[in-house]
Each structure stands twice: as C-alpha cells, then as structure tokens.
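Yeah, one chain of the complex is gone here, protein chain that is, but the others are all in their spots.
Every chain is named by a letter (A and B) in the order it is written, and numbering of its residues begins at 1.
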Amino acid sequence: MDFATLAAQLNAGTILPEGIVITTLLVVLVGDLIVGRSSNRWTPYVAIAGLLGAIVALYYQWDLSDPISFLGSFNSDALSIVFRGIIALSAAVTVLMSIRYVEQSGTSLAEFIVILMTATVGGMFLAGADELVTIYVALETLSISSYLLTGYMKRDPRSNEAALKYLLIGAASSAIFLYGVSLLYGLSGGETRLSVITTNIAANNVDQSIGVVIALVFVIAGIAFKIAAVPFHQWTPDVYEGSPTPVVAFLSVGSKAAGFVLAVRLLVSAFPLVSEQWHFVLTALALLSMILGNVVALAQTSMKRLLAYSSIGQAGFVMIGLIIGTEAGYASMIFYLLVYLFMNLGGFACVILFSLRTGTDEISEYSGLYQKDPLLTLALSICLLSLGGIPPLAGFFGKLYLFWAGWQAGAYWLVLVGLMTSVVSIYYYIRVVKMMVVKEADEMSESVKNYPASDWNLEGMRPLQVSLIVTLVATSLAGILSNPLFALANGSVEKTPLLQSSLNTAQTALVDQSVATSSTPAPL
Amino acid sequence: MNIADGVQVVSFAVLALMMLGAALGVVLLNNIVYSAFLLGLVFISISGLYILLNAGFVAAAQVLIYVGAVNVLILFGIMLVNKRQPFAPVRSAWLSKVATAVVCLGIFALLGTMVLATPWQLSTEAIAGDGALVKIGLHFFSDFLLPFELASVLLLMALIGAIVLARREYLPDELEEETVLTLPERPRELTSSGSRSNP
Partner (left out) sequence: MLSLLIWGPLFGTALIALLPAAVMTPARARQIALVVAAGVLLWTGYLVMQFDPNLPGLQFRESLSWVDSLGLTYQLGVDGLSLPLIVINSLLVLMALVATDLNLTRPRLYYSLVLILEAGVAGAFVAQNLLLFFLFYEVELIPLYLMIAIWGGAKRGYAATKFLIYTAISGVLMLAAFFGLSFLSGSHSFDYDGLQAQALPMATQLVLLITLVVAFGIKIPLVPFHTWLPDAHVEAPTPASVLLAGVLLKLGTYGLLKFGFGLFPEAWQLIAPGLAVVAVINVLYGSFVAIAQTDMKKIVAYSSVGHMGYVILASAAATPLALMGAIAQMISHGLISALLFLLVGVVYSKTGTRDVTVLRGLLAPECGMPLIGSLMIVGVMASAGIPGMVGFIAEFIVYRASFPVFPIQTILSMLGTGLTAVYFLNLVNRVFFGRMTESLAQLPRIAWRDRIPSIVMVVLVIFLGLQPDWLVHWSKSTTLALSEVNRTATALMLPDSEP
C-alpha cells in the first residue's frame, strides 16, 4: 500500500474539527510558554475561537458523503457530529466561566484551558470512534484529563480528595470496561471494528455464549460510570462537591454527553445480539437513577451536591430515550442533551458567580439573594426551573419530548416513574428558588448581607457575564423556538446509517418473531 | 509429547504458579514494599507467558514498561512517602476479608466457566513471531493510525498535568507559609522558575 492510496483511504478531512481544537490547544500552550503569565489576557479567547471554529467545521461536515475514515477507526456520521458539537460547545462555555474562577484561585489559566481542551478532544473522538482501540484511547484521554481537572486546585484538600476518588473509581471502571472490550475482541475472532464485531460473533456461533453477556455487563459498567447512572454514581457527589465548579460544569455536560454517545454506538452496533439483556439492564439503571438521584437530592444542603444528584436524575431521564430505541427516542435524547447543555451550564455559571462573590456553595447561604442581585436570582431560578421542567422553558420541552417518545414506544412504567420523579425534582429545585426569592430582608444570610456590589468590569467577569446571559437566553427561548433544535435532533437520527439500520433491524426482528422461529440468524 | 512440548508445559506451569503466588502476595502481604517487589515479579511472569506465546516484542515491552517504568515509579512513590502510620485495627475485619474472598472467587469461577465454555475462534493467520515488530508498525501507520496519534495527545496532556500537579505555585501572599513546608536546602531560584508556567 503506497502512501498516496493510504492518504486517500484515510479520509482525514473528517477529523478537521478535532484538528482545529488540537491546534488551538498547542497555540495556547506554546503561546503561554513564550509570553508568560500576561498571556492570560488572550489565551482563553483563542481557545474559545478554536472551539467555535471546530463547531463551524462540524457544520460543514453535516452532509458528508463518506463519513468513515481512518480505515474504519472513525465514523463522522450525523450522530457523532451532533455530539461533538455538544461537547465542544460545553467546553467553550466552560472556558468562559472559568477565567475568573481560575484567576481567583491563584492557579494558572493556560494549563487549565489546555487540559480542558484535551478532555474535549477526547470526548469528540469518543463521539465518533468506531473501533475498540480508538474508543479506549479516546475514553482515557477524556478520563485522565478529567482527573487532572478535578484535582487542579491542588492546595484545596477537597479538590485533592475529589481527584483521588475520581481517579481510583475511574481507573477501576475503565479496567472493567477494558476487560469487557477485550472479551468482545476475543469473541469476534480478533476484530476491533464495531461494525464487523456483530457479524463475526454471529458467524462464529458464539452469540448464545455467556461471554457476550459478560462482555456486555462489563462494558455497561464502564459507560454507566461515565454517565453517573445509579449504582455507578457513588463518585459523583463527592467529586462534584470538591472539584472546581467550572470543571463540574464540564463533567456534567460534556463528559456525560460523551458517555451517552458511547453508549449508543457501542450498544447499538456491537450488542444487537443481546439487545433484550441490555435493554433490561439499562431500564433498571434508568429507574434507579431517576428515583435515587431525585430523592436523595431532596436532602442536600450544598448547591453543588444538589446539582450532582440532580444530574444523576437527569441522566436517568435521558436514558429513557436510549432504552426505547425508536427514532423519536434517539432524537429526544439528543434534544434533551442540547437543552440540558444550556440549562445546566447556566445553573453552574450562577453557582460560580455566587461562590466568587461570597465564597460559599451552601444552599442556605442563598437566602435573600433577590434583594441584592436580581439578575443572578433570575438566571439561577430560570435554569433550575427549566431543569425541573416548568413551561415555557427549554427543559419542559425536552422532558415532554422524552416522555412523549417513551409513551409512544410503550415504555409506560419508565414514563410514569419519570413523571413522578420530575415532580420530586420540582420540589427541590423550587426550594432553592424559594430560598433566594421568598426570604425577607431580615432573613438574609450572612454572605448575602456582605454581598459585594455587582462589578462586571473586574478582569474575567465579562466572559462570565456573557456565558450567563447566553445560557439564560438559550434556556428561556430554546423551548419556545425549539423547531431548529428538533430539526437538528431528528435530522441527525435520520442521517445516521447506524441508527437507521438498527431501527430497521428492530422492525424486521418483530416481523421475524411472528413469522419464523428464532433459529434463523437475525438480519443485520 | 516431544521435548519442546514438554518444556513448554513445564515452563507454563512454573510461570503460572509464580504469577499466581506473587499476585496473592501482592494482595495479602502487609508490608507495602514487599507488595511492590512482588508486583514486579508478576509482571515478569506475564512477560514469560508472552514469550511462550511467541510474542517476543510484547514480552520485551512488558518488561520495559511495567517493570522498568511503572513498578520502579511505584517503588519511588513508596520510598518518598515513608511515613509510617499505624492503622487502627478494624474490628471484625475478617468478615470483610471473607466477603472479598467470596466475591473474588465467584468472579473467578464465572470468568473461568466463561473461558472454558466459549468456543473461541482461533485466528487463521500465520503466527508473526519475530516479524511482529514490522506488523505492529504497519498497523500503527494504517488502521490504528488514529488511536496511535491520539495517544500522543494523551501523553502530552499527561505530561503537562504531571507538571501542574508537581510544581509549586507562586503566590506572593503565601510565600512565607510555603517556605515552611518546603525543603530547606531547595534553592530559591528553582522556586521562582517553577512559578512561571513553562513546564
């Protein structure tokens, strides 16, 4: 194979967005190296420009005729494009939020941005990875950067503790994931490309083997750790509480989205032979996540822990879309993640702003905030109510679509549990709103009494303000003007061959079941 | 059974026993330095198994990376943190040990059954043997190009991260407090050079 044909076969243009991010990362790194500390004034904006550039590049890939690249390692289909966009966008907003926070904590900004962007690159590659080795390397890129980010405030013992917990549990879970993946490799007779694995497993007559089920369980354990589904969630509250808040924002959106796209790709393309089993396991995970996440959130006193449990519950809602596996199901999952991006990041922007001004994350310290800072109160209220699914905010439409799709597919119990737990979630979200809005002047907390005058001209505050306003506007309007987002979500499902073929398989399997015996191999 | 097969069986048995014994030692011994050295023994046994499987390059890499780098790093870590802290004995610790043993044996039994019950598909390709290096190189630059290149980003980031975690921060207002914690013989110039963000 000579070089020219190899280069043609690689089809390397598909990873242009990731290339842009990596280039920006290097520019930030080297620029900071040369210029020194004063580079803080421009590096974040270079990073944001790079991430937005990546999103633009993704936009031009929407209609790509040949998405498979790197000889099957990478699949830049519409599904991956949407998820890469979500991850890159969440990273961009996180950079905006983190400038002031990192400066205030006295750590260096450029390295923070570099590590964050590496995590983004890992997540973006994970979204398109179509082959086991790539999946694993991308997953580790994302994970290891996340561990580093978690422990970035190294003089803060809470941050150290969070990083250590995250590292230990994360390493264990990725070891289990790797074991599952290696079983897949063995069962398929030495094949790493996802699209071929199932064919080989079926051809080797090992599809009824216990090995496939064990591989499935191990793989799900690894994925569930990433998306923080109960019972693989134990790390979440501690890590969320201890880590720097912008990092938590990224973990709860970008990293989670990467976990979901990995789940879709791996489960749908590598495990169709045991689809009953994985649906069962995921249903259990979703129910547990919705119930436990939302119920435990009721008892939290720290805002970050509250958001941690709420994000567990939200992961449960999103999993409904994955489990039902219809066209509307996948689309609703994507749509929900899109609006979740805005509302959750908005919530975290408010938490960051509050803790910058008062130095605390306790919910009780928010009491009476309305009197001192109406804008922050409004923004946080809207984001929290949107997370709770109050119309006409974006979260309402997201939940409506998820439940709509779930009910359409006949997943009644999932939807009913989702509806009931979302009532519970309204309760604890409104508790925070009540704390801020309802309390009278004499019930104000100490930190609100000493609240500094809002000064947006401090260095690094403008970007935070921009991120706050952008997420606020998006959260308020993305629901009412949601048609473009719906079109995006539906379009990405329609244009993804993987999902389409799985939908067709499901239909033909239904027909097959009624017509023929199960001895015939399932069509692919 | 000819003599080559015999040697193979015997060496496999020896290596396997060595590996299992050392691995149990890693887990069960109380002295962490012994555990670290035994871990090295486990890695070496595994590389022996690779040699038995005709994978000389992987065996060499195993020794180089795991014994030469990872294990030595672990030993460094242990020796630098030589703080001896007596653990308070946990009451009814045997219970959790028994539970752990049961779980481990259960998983072992499950995986063992799975390995034996599965009709594994053996690769039909010729064994690469000494040509493995070339083959691996070919793969790295054709169908595994992407993960290979991505790993370089991963390594770069790990390098930066390690430096970020290891270096001392320059904080003017906390300088006095920091000097208390640092080694007295450490020259001041190093402190300030570490403060700049160059890795």
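Note that in this section a residue touches a chain if its C-beta (ideal position, glycine included) is under 8 Å from a C-beta of that chain, and two chains touch if they have at least 3 such contacts.
Predicted model, so just to flag it, every value in this text is computed and none were measured.
> Can you list the shown chains that the hidden chain touches?
A
> Which of these touches the unseen chain: A:I68, A:I214 or A:I426?
Selected residue, touching the omitted chain: A:I426.
> Using the touch definition up top, pick the residue from A:V217, A:L400 or A:V466 that touches the left-out chain.
From the options A:V217, A:L400 or A:V466, the contact with the absent chain belongs to A:L400.
> Determine and list the subunit A residues touching the chain excluded from the picture.
So the residues of subunit A touching the unseen chain are 328, 331, 370, 385, 390-392, 396-397, 400-401, 403-404, 407-408, 415-416, 419-420, 422-423, 426-427, 430, 434, 437-438, 440, 482-483, 486, 490.
By definition in this document, only the chains that are shown with their structure count from here on.
> Over in the complex, which subunit A residues touch subunit B? Could you list them?
Going through subunit A, the ones touching subunit B are 1, 6, 10, 15, 22, 29, 32-33, 36-37, 70-74, 106-108, 110-111, 114-115, 118, 121-122, 125, 131, 133-134, 136-138, 140-141, 144-145, 148, 151-152, 154-155, 186-190, 200, 204-206, 209-211, 214.
> Per the contact definition, I'd like the list of subunit B residues that touch subunit A in the complex.
Touching subunit A: residues 110-111, 113-114, 117-123, 142-147, 150-151, 153-154, 156-158, 160-161, 164-165, 169, 171, 196-199 of subunit B.
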